[in-house]
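This report refers to the structure that appears directly beneath it.
With one protein chain removed, the remaining protein chains of the complex are shown where they sit.
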Amino acid sequence: MKISKEKFGQSFDALAAEYQVIAPVRDAGGVSYKAVKKFSEVKQDYLNSKLPPKSFFFPQHEKLLSYKKEGKDVTVKNELNVEKTILFGIRPCDAKGFLLLDKVFKNDQYRDPYYFERRDNTIVIGVACHKIAPTCFCSSLGLSPASSAGSDIFLIDLGDSYQIEAISDNGKFLMAGLEGLEELSTEEQTLVDTIKSAETTSKVDVSTITTKLDKMFDNPYWDTLHEKCLSCNACSFSCPTCHCFDISEEVLKNEGSRVRTWDGCMAPLFTLHGSGHNPRDQKKSRWRQRMLHKFNYFVHNNGDIACVGCGRCIKNCPVNLDIRQTIDGVNKAELVVD
Amino acid sequence: MTSIIDDIRKTARQLLTEEKVDVVIGYEKGSLPLKATPCFVRSPQDVDKLIWDETCENNLAAFVVKTPGKKAIIAKGCDSRALMVLIQENQIVRDDLYIIGVSCQGVIDQRKIEAETGEIIGATITDGKISVQGIECDKVFNFTEVKDITCQTCRYPNPVLEDVHIGGSIEVLQQATLFADVMVMENKSDSERKAYFKEQMGKCIRCYACRNVCPMCYCQECFVDCNSPKWLTGGVDSAENLLFQTGRALHLAGRCVECGACSRACPQGVDIRALSRKVNKDVKEMYNHESGLTEEVKPALNVYSADDPEAFLVKE
Partner (left out) sequence: MEQNPYIPITMKLIKNLCETEDKLVNTFTLAFLNKEDEENFKYMPGQFAELSAYGHGEAPFGIATSPTEPGIIKFSVAKVGCVSNALHLMEEGTMVGVRGPMGNYYPLEKFKGKNLVIIGGGFAFTTLRSMAVYMLDEKHRADYGDITVIYGARNPGLLLYKEELAEWETNPNINLITTIDKPAEGWNKHVGFIPTIVGEVAPSAVDTYAVVCGPPVMIKYTLPVLEKLGFTPEQIYTSLEMRMKCGLGICGRCNIGPKYVCKDGPVFSMAELKELPSEY
């Protein structure tokens, strides 16, 4: 089915009264996802946002609880507040990222209510990529510039209209309320097929990386890989699947709150014990952790690679430590036989 | 450029072959167009990957403190100033260091290019012209148009400390006014300045790329990571971010070598230099000091003399 942008825009504006609508907009640093009220504010022609939209489910800084101390007593308040939200214009890589984060924030024993309250109250409208950046490599990770996994509704931009598809029940529900749905013309169908068959030009081979990494913990490959790494978190913070966080306390006199903030495995303090012992005190072990977590541990625990090929870490690394080269390096590394 | 690259490789090969150093820290071609990447060459066979051009944007001095053994380093003017400060602050042993000095034309600011062409798909540099194939359009730039803002006002393109110099030296352009950029900022009203920094600091995501790429930021424990006392909350908003960035700028007072690596490293394009430039101007005016120029003159705030300016201490 398709819908003209005009009709879509009308529904969009109407929905913005009922939902908090987050969409890509142009800002000082490039394109970011921000709250909008009108479809006309939405940036249509963009590669992808500078930072991944994971922050709408997992904010960089959020209050978990607040408390007030009075003498020896304390009162604690849950700080979980959620609005019904539509995330519009999410790229396939980031939508897949949400599916991967779902697996993190729910495990065999726990379910993170802060993440899932937002997730459960959000409808994701994905849009296929028209342009593909040189750093994009999603096609190597079971995705494509037009894959709909993780979206509730998926759009393909056809110029004046969108091809529109409901992917989930939530999507069907929302789509049922849309007016002006039409059939695609033959020409438009051909255009859709072309967009759907597009692939990224940059590719990596991850077909055997997990099993290879099973045998690589002590491999000398890690000895030099990390050398130029600065141990900053530019890669982790711009990654749609990185999810490590810190919990700390913000206090003002006898009141305060417990907050969680993004953290990352590249920082040496991340694993520092109270005793002073640090199991990952070397950059080498931290880079190994990054690679093993994404391409091995995550697969063992969740059945999927924790990389969606969005390329943000490549673009943002101040020293050009390119994860595609690292993957190649693992593929080429000689296994050490003991 | 070609002869400079050849000479760099020749020097590196010789140093490694004669085992004068364990490693040569230089640049190799990066994985992205117009992007060089730091490299660590340990064997004479690998010296041919060393390059030198307008894309060599990192300050390699940042790697020296943590790289063990005897090392050679390719140093631009700003890298050499950073090495000088590191030596003055006893972070590195001069005898463990072999400085291969290269005069620097300045480096490319990719953001300026991408603002016009979109993501860069491919690029070639010939004779000061940069032909860019962009995702939006193709365009040929003059190097001077896309030179990094730091390099535009650089007064020390030639290394101030080196064991060998490769290539010619660069004539330093006399500037009518130093710190013209800072004066523009100073002349703004408080509310304009506040609005500017609020916007800039609002972009910061506290990845600490700026801090970690900085050769002068070598503290074992940065004040932002310290938890007793806790100087900052985990908050990531313009106020907290400004506290981090001003704290860092003040720690760099009299030590910043103006390489601009912090601003280039920032994935969010925060104007970090705006703070350090102001501090540098103040240090220059108050102490007539510029960091890392000679071995004798220690960082202004690391030494005390009775006639130090103390206007900021005394109320008139």
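Brief remarks follow.
To keep things simple, chains are lettered A and B as they appear, and every chain counts its residues starting from 1.
What we mean here is this: a contact is a pair of C-beta atoms (placed from the backbone, for glycine too) under 8 Å apart; a residue touches a chain by one contact, two chains touch by 3 or more.
This structure is a prediction, so every number in the text was calculated from the model and none was measured.
Residue-wise, the contact with the chain that is not shown comes from A:244, picked out of A:25, A:99, A:191 or A:244. When the missing chain is restored to the complex, the residue among A:32, A:60, A:85 or A:285 that touches it is A:285. Although one chain is not displayed, its contacts with chain A can still be listed: residues 64-65, 67, 69, 72-74, 76, 78, 80, 104-105, 107-114, 217, 243-249, 251, 254, 256, 258, 260, 263, 265, 270-275, 277, 279-280, 285, 289, 292-293, 296-297, 300-301.
The rule we apply is simple: only the chains that are shown with their structure count from here on.
Our note on geometry: chain A versus chain B, Cα centroid distance of 31 Å, whole angstroms. Of all residues in chain B, only 30-33, 35-40, 58, 62-63, 67, 118-121, 135, 199, 203, 205-209, 211-213, 225, 227, 230, 233-237, 261, 264-265, 267-269 touch chain A in the complex they form.
Interface residues of chain A facing chain B in the complex, by the touch rule stated above, are 28-30, 47, 50-51, 60-61, 131, 133-135, 224, 227-228, 230-234, 236-238, 246, 248, 250, 259-261, 264, 267, 269, 314-316, 318-322, 324-325.
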